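Every protein chain of the complex appears in place save one, which is left out.
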Amino acid sequence: MTTAETPRQIAWARRRASIVRTWREFAAQRAALAGLVLLGATVVVALLLPFVSDESDLDVTKATGQPLSPPNADFWLGTDNFGRSVLLMTVWGSRVSLLVGFSAALLSVVIGTLIGITAAHFGGWVSATLLRFTDFFLVLPSLILAIALSAVLPKGVGTIIVAIGLTAWPSTARLVRAQTLTIESRPYIERAHALGGGHLHIIGKHVLPGVMPLVLANTTLVVGNAVIADATLSFLGVGDPNSVTWGLVLESALNNGAISRGAWWNVLPPGIAIVLVVLFFTLVGRGLETVFNPRLKK
Amino acid sequence: MTTPDQAAVLVDAGEHRGGTGTARFVLKKLVEALISVVLVVVLFFFLFRMLPGDPVAAMTRDRATSPQQLALLREQMGVDKPVFVQFGNYFWGLLHGDLGESRLLNNGRPVADMIGERLWPTILLVGSATLLAVILGLWLGIRAAWRRDSLFDRTQTGIALTLWSVPQFWLGLMLLVVTNGLFPSRGMHSPDAAPDVLSQTLDVLHHLVLPCVTLLAVFYAQYMLIMRSSLLGEMNADYLTTARAKGLRDDLVRRRHAVPNALLPTTTLVFMQIGSVVAGAVTVEAVFSWPGLGQLTYDALHGPDLPVLQGVFTVLASAVVLMNLLAELLYRVLDPRVRTS
Partner (left out) sequence: MRTMGWFLVQFQRRVGRLGAVAAVAALAAIPLAVPAQAQQGKVLRVALTTGIDHLNPFTAVLSASTQIGRFTYEFLTVPNAEKAEASPALAESWTPSPDKLTWTFKIRGGVKWSDGQPVTAKDAAFTFNRMLTDENARTANGNYVGNFETVTAPDDTTLVIKTKTVQVNMNLLDVPIVPQHIWEPVKDLKDPKTDELAIAGVSDGPFQVTEYKPNEYVKLKANKDYWRGAPKVDELQLLQFKDTEAAVNALKQGEVDVINRLNPNQFAALQGQQGITTNAAPGRRYDELSINFGVTDNANNIIGDGNPVLKDINVRKAITQAVDTQTVVDKVLKGLGQVGGGVVPAIYTAYHWDPSDTEKVKFDLAAANTTLDQAGYAKGPDGVRTAPGGAKLELRLTGHANRSYDQGVAQYVTGWLKDIGITVKQDLVSDDELSDRTSTGKYDLAIGGYGTNPDPDYALSLHTCAARPSPDGKGGSTDTFFCDAQYDDLYKKQLTETDDAKRAGYVKQAQARLYSQFPTIVLDYQNALEAYRSDKFAGFTTQPQPKGAILEQTGYWGVYGATPVGATDTASSGSGNTVLWIVIGAVVVVVLVGGGVMLGRRGKSAEDRE
């Protein structure tokens, strides 16, 4: 083999090395690693569920248990008001909750990134307008906006995703804008400008790869928030009644008097599931931030 | 919600270019806040016009109403006019403190009155929770950062991260169940309290405990994490090393130099986060039947009583905008760098 490498190869080698380095830095944080492993496990379980469990067991007309029976050998976490297994509902609930979390986060991060980069890159009145726009939405209480949106739109998973996604983007936009400004102030961007690189080239080749890591970290944190927001919307009665979600299990336990009956097994599992999943996302997100955010590096 | 570390970036990202006079700066911020408030009004007005259903038909559903009466009602409510005329009327009313009338909850009552009587309980709840959360959060954050990676730091960070992952309404329910009758479960007054001022005050405080602790639990965690990370950022700064080199005692260095500098972005953030505290109050008030704006929102949502929802949201969002204006002005006053540059 020759020792001469093409610039492309060099770039790839560098990129690989950087990924390995990032991974090592990330993995050195035990909490973040633990969060990632547990999160991975949760996602795998959620994805594999249809192969190992029958969704029709969630159908009330097929329920075999006594209503609100406490945990026993057949139902490890007891049953709900209609005799369905709470364990099964909690596990199945992860699917919609995660779906809503990921989709809403994705939506908000895409919007946020677009606005953030545009606001930083173009400057002038575009930037000023977008900045004002972002600041306006940044200060509005996002949960209140989300409530308003989901009260107005027809009920369904899509509405929840849109309601959360459309209201959670401003902080991402701010973050991305700051990062873009930092990157664009570096000399090599000026060189790229001088060499005649267009907007698309500079954004695509230099800015986007530069902000991506931080956006990734940010996304993880936003997912956690979206999961909580989803549960909160369900609790307030504007959620989707057609699918089993953690928020819905909690809301119906409240609504049908399970709490009066002392059926703690209807309230604790979904609540703890929310806390754990959000905690996993937070740990991973903070881990990523520690690695990627120059501010936090010492 | 904004995550703590992100939030630290957000504050830094804010532009604080100097050069303009203070008066001009204040004026500019005032105008911006005013525009924001107008935008809030526009936003919620048109958002709630998207809802399906004829408000007049809904209003009269339980009563026999003739077509003439319906037409009259439409005219009175102004819903027969084009939407822009409606907006004009609404805005004109707003300038005079008129937020429309409730349709379901308190039919015919001015929304402004309903909000007025609910405002103080919410201010009391949000205010006391924020105050306690700030004190607790900042203090714990400082200690945790100063003794980084000690058992204390790890315990506190762990607790904060966990609390921060808890849905507020669930935490409230758990507290309600676990304390089982130690504290009143509803409202903010007990009808049996003696009429003297001391008993009344104690009575309200007694009712305040659970909702306040619920709100406090999540928000102190946030402030603690923010304070911790911004202090960690400060601690590596050169001037601290210099101060230490000069032989200053550790706690003196902490008190005189690092903390005041780290406090600045944190307190600003406290103001910026007031919006999410207010949103948190909605669910917490609903859990504890606290007679504030959050409870009103919850009730109005189930109607839905649109004029009330619109009014509450407009007032809440505008209040948050104004709090932010205050934060920015405060930042200007507090930050020596911004002032002198």
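Each chain gets a letter, A and B, in the order it is written, and its residues are counted from 1.
What we mean here is this: contacts are C-beta pairs under 8 Å (C-beta built on N, C-alpha and C of every residue); 3 or more make two chains touch, one makes a residue touch a chain.
Since the structure is predicted, the reported quantities are computational estimates derived from the model, not experimental observations.
Residue B:194 is the one among B:34, B:85 or B:194 that touches the chain missing from this view.
Set against the missing chain, the residues B:212, B:269, B:282 or B:312 yield one that touches it, B:212. Although one chain is hidden here, its contacts on chain B can still be listed: residues 52-54, 57-58, 61-67, 70, 104-110, 113, 117-118, 132, 135-136, 139-140, 143, 148-149, 151-162, 174, 176-178, 180-196, 198-200, 202-203, 205-206, 208-209, 212-213, 216, 232, 286-287, 289, 291, 295-296, 298-299, 302-304.
Within the entire complex, the positions of chain A that touch the omitted partner chain are 25, 28-32, 34-35, 59-62, 67-68, 81-83, 154-155, 237, 241-242, 252, 254-262, 264, 268, 272, 275, 279, 283, 286-287, 290, 296-298.
Note that only the chains that are shown with their structure count from here on.
Rounded to a whole number, the gap between the C-alpha centres of chain A and chain B is 23 angstrom.
On the side of chain B, the complex with chain A involves touching residues 1-3, 5-10, 12-13, 32, 35-36, 39-40, 44, 47-48, 50-51, 161-162, 164-170, 173-174, 177, 229, 232-233, 236, 272, 275-276, 278-280, 282-283, 286, 297-298, 301-302, 304, 309, 313, 316-317, 320-321, 324.
Listed in rising order, the residues of chain A touching chain B in the complex are 132, 135-136, 138-144, 147-149, 151-153, 171, 174-175, 177-178, 181, 218, 221, 224-225, 228, 231-232, 235-238, 250, 254, 259, 264, 267, 271, 274-276, 278-279, 282-283, 285-286, 289, 293, 295-296, 298.
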